[in-house]
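With one protein chain withheld, the remaining protein chains of the complex are depicted in position.
And then chain A:
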Amino acid sequence: MSSSIPGGAKTLSKRRANKENKLRQQKLNKPNSSRAAGAGGSSSSMLKIYTDEADGFKIDPLVVLIFAVAFIFSVVVLHVISKLTGKIF
């Protein structure tokens, strides 16, 4: 008859040792990088910055485009005004 009882002290210590071993192994095999694997190695992964939703103040993409067009327009108007005033005065 074997003296060891299932779930006894010996098994527990064995389990603990196994667990520690596993943790150590995982630490050893942990890659240096912090990002997820399988990025494909292309530069697009490096330059990918905004992928998640954060709670800033939200804007619709259409508003971005309108803002951009308005900005370009205002700069052009500035140029035109400066040309006109140069002509008149």
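Basically, a residue touches a chain if its C-beta (ideal position, glycine included) is under 8 Å from a C-beta of that chain, and two chains touch if they have at least 3 such contacts; residues count from 1.
Here is the rule we use: contacts and distances are computed from a predicted model.
Undergrad: If you had to name the missing chain as UniProt does, which of "DEBR0S3_08812g1_1", "Mitochondrial import inner membrane translocase subunit Tim8 A", "MIP18 family-like domain-containing protein" or "Light-independent protochlorophyllide reductase subunit B" would it be?
TA: Result for the unshown chain: "DEBR0S3_08812g1_1".
Undergrad: Could you list which residues of chain A touch the chain missing from the display?
TA: Listed in rising order, the touching residues are 29, 31-61, 64-65, 67-69, 71-72, 75-76, 78-79, 82.
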